[in-house]
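With one protein chain held back, the other chains of the complex are shown just where they sit.
Chain lettering (A and B) follows the sequence in which the chains are written, and residue indices restart at 1 in each chain.
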Amino acid sequence: MSERVPILKIGDVLLVSIQIDLEDQMVMDLQEDLSQRIVDTGARGVVIDISALEIVDSFVGRMLASIAAISRVLGAETVVVGMRPAVAMTLVELGLSLGGVRTALNLEQGIGELRRSRRNGSVPR
Amino acid sequence: MTNVGESDRLVGLLTQGREEFTGKWVRGVTSTLAGRLTAAEVQQDLNELYTALVEALRNGGVATRNEAYGEVRSLLTELSRNRARQGFSPTETAFSVLALKDVLEPALADGADVKAYLQLARVLDDLGLYTIEVHAKTREEIISAQAEQLLELSTPVVKLWDGVVGVPLVGTLDSARTQVVMEKLLQSLLDLNATHAIVDITGVPAVDTQVAQHLLKTVVAARMMGAECVISGIRPQIAQTIVALGIEFGDITTKATLADALRHALDRIEERGPVEIGGLL
Partner (left out) sequence: MHESPITGNGDVVKARQAVRVLAQEARLSLVDQTKLVTAASELARNTLSYGGGGTMRASIVTRGTSTGVKVVFSDQGPGIPDLDLALTDGWSSGRGMGLGLSGARRLADEFTLDSAPGKGTTVSVLKWAR
């Protein structure tokens, strides 16, 4: 029962919307799948929507940070969007600040953020 | 358990002397309340209580844990709650019950009835303690309700501009309040699609390391949601304490006034330009 999180491609952006409570294996699979898709598609942006996630623990937090780092190495900028207030407050208390991960309030803002960083040339081609 | 004969005797005596006893009881209690309650009000409470007490003695003897005392307890609960809300002290509240001992003492405490009197005294002591307990509990409820109201009152989140929300903080920041402020602020970011938040601390009397910690957490949480948070309203004295205490605000933007912070936020919004997603797709 190795369910996988779907990765959608829109233009040169990969969109991941996490809709269910993730098992650890799915988290690790996602990291692997996403790296592969970035390479295969030449995507230059990744948006991870976590608005459906009721909790983010240190394991998932670490995954988000490493996805951001990996995709940056592969030439794509990652934006994590839709974090719920209760989740943000819990992560702060937990001692996690997701430094190095771009965030935005929602999908629209997230794509705007990618577009902006493209315009400012902060993503290597 | 007591023997039935004694409580029967008590019931008889109390029923017989009802007029005299309740009259003295009401006078005794009224005099200690120094006019804050009228004799008529006291009389109503105590008459009901007296009736319930006699009934409880008849059915349950002197065992106050007995369910026959249910009515007495519920009357006492109501009485204590009211007294606590009206601001009477625990002693004044308990005295409403204990005064009955003084009334009955001359009538019962000599000769054959002394044993019955002692047992009744114990019942009244028990009930007196019960009123104190209810009194204390009521006060606790009042305090926690007020604390909650204060939390609600003191943390309005206001929209300052399109995309900018602000919270003017007033008073001391403890962790319970921080949680409420934080939650409201973060929720408003989502609701108003605001990318900038301003926490104004003009009304915060002092900033120590703990308050700074709370402010920091708020800023970091907002940032994780994708919004920028500026702290404003840092008065000169507070700036001095912050430096003296060696508090590190890290890369958090701070401004002297709310106006400065708003200008900063608007500049940033202008810099970033509008959110356009059409061209990317």
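Note that contacts are C-beta pairs under 8 Å (C-beta built on N, C-alpha and C of every residue); 3 or more make two chains touch, one makes a residue touch a chain.
This is a predicted model, so every value here is computed, not measured.
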_One chain isn't shown here. Among A:39, A:55 or A:69, which residue touches it?_
A:55
*Taking the entire complex into account, which one of B:55, B:71 or B:183 touches the absent chain?*
B:183
*Option from A:34, A:67 or A:87 whose C-beta touches the chain left out*: A:87
*In the full complex, which bits of chain B touch the chain not displayed? Write them out.*
137, 140-141, 176, 179, 183
*Please identify, in ascending order, the residues of chain A that touch the omitted chain?*
21-25, 54-59, 61-62, 84-87, 89-90, 93-96
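Methods note: only the chains that are shown with their structure count from here on.
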*asked:* Which stretch or stretches of chain A touch chain B in the complex?
replied: 10-11, 13, 79-81, 83, 85-86, 88-89, 91-93, 97-98, 103-106, 108-116, 118
*Where on chain B is chain A touching in the complex?*
179, 182-183, 186-187, 189-190, 193-195, 217, 220-227, 272-273, 275-277, 279-281
